[in-house]
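A single protein chain has been omitted from the complex, and every remaining protein chain is retained in its original position.
The block that comes next holds chain A.
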Amino acid sequence: MSVDDQPIKKPFRWHILVFLAPAFLVYTAFMIVPLAGTLQLSLFRRIDQQLVYVGLDNFRMLFGDPRWSVNFWNALWNNVWFFIIHMLVQNPIGVLLAALLSSPTLRFRAFYRTAIFVPTVLSFVIVGFVWKLILSPLWGVAPSLLNSVGLRSLFAPWLGKEEYALTALSLISVWQFVGIPMMLIYAALLSIPDEVIEAAEMDGITGISQFWKIKLPLILPSIGIISILTFVGNFNAFDLIYTAQGALAGPNFSTDILGTFLYRAFFGFQLQLGDPNMGAAIATMMFLIILAGVAVYLFAIQTRLRRYQF
C-alpha cells in the first residue's frame, strides 16, 4: 500500500480507488458480510439468552432430529423434483421454440419472441394468483377448457392434491421462465455463422438432422449455461410457492422447498417461534448446494465442453 518505499514514478492513482470504492463497499457490506455472517450464525445457538458456539450441532439437528430433519429432507427432495421438472420440460421447450424462431424464413418473429417472453417479466405474485384462479375448481376455467377438447375427466384440483401440487407448481414456474432458455439458445443459434450452415446444406444435411448434427453440438455451451442458471434459480426459489400455497407450502408440506423451509424456520409459523440460527443453518446448506452445483458446472462441465471459434 505504501507508495514511497518503492521507486514508483507515478503518484498513487487515487482515481482508481474513487471509481472502485462505492461498488466495492456497498457490495461487501450488503452481500459478502451478511453471507459470511449467516455462515457464522449457523454455528451458534441461543441458550438462555446467550449466543453459544455449538460447532456443527445445528446441522446435526437439521439432518438427524426429527423435528427438523423430516421437513428438511422433504424440502430438499421436493426441490430436486422441482429442478428435474425444469430440466425435463422448461429447457427442451426453450430449445424447441428457439430452433423454430431462428429459422431464417420465419415471419412475425419479433411478435412471437416478445409474446413468449411476457410471463417472464411478470412478478411471482401475479403468476401465482393467476394460475391459482385458473386451476380453481370454483371458477371452472380449467375444467371448461379441458371439456372443449374432450378431456374433462382429466381435471382435478391439482394445487390441492398432495400428489400433484408440486408438479403443478413446477409446471407453472416452467410456464413463467421458459422465455429465458428460449432467448439464450436463440442468441446462440443466431451466432452460428452462415458458412457452417451452408456447408451442411452442401452436404445434404438439412432440416431436423441439421439441427441434431450441426446446430445442437454448437449450442451445447449455452445449454450448459441455462442448466446452471436453472439450478441456481430453482434452489433459491421461494416466491411462487409462497404466493400460491402460503408459507406452510400446503397441502401438508407437499410443495415445501428449501426457500419456504428457510422462511418458516427463520420467522416461525403457527405456534413455533422463529429460530435465526436454524434459519442460518438452512441458508448455509442452500449456499453449499448452490456452490456445489456451480463448481460441478465450472470444473466438470464447462471445461469439457468443446468450444468452437469462428
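Some notes on this structure:
Throughout what follows, a contact is a pair of C-beta atoms (placed from the backbone, for glycine too) under 8 Å apart; a residue touches a chain by one contact, two chains touch by 3 or more; residues count from 1.
We take it that contacts and distances are computed from a predicted model.
Remark: of the listed names "Carbohydrate ABC transporter permease", "Cytochrome c-type biogenesis protein", "Binding-protein-dependent transport systems inner membrane component" or "ATP synthase subunit a", the one matching the undisplayed chain in UniProt is "Carbohydrate ABC transporter permease". Touching the chain that is not shown, out of A:L20, A:L154, A:A199 or A:V296: A:L20 (per the contact rule at the top).
Panel shows chain A; residues 13, 15-16, 18-20, 22-24, 26-27, 29-38, 41, 93, 96-97, 100-101, 103-106, 108, 111-119, 121-126, 129-131, 133-134, 139-141, 144, 175, 178, 183-184, 186-188, 190-191, 194, 201, 206-207, 222, 225, 228, 232, 236, 238-239, 242-243, 259, 262, 266-267, 276, 279-280, 283-284, 286-287, 290-291, 294 of it touch the chain omitted from the view.
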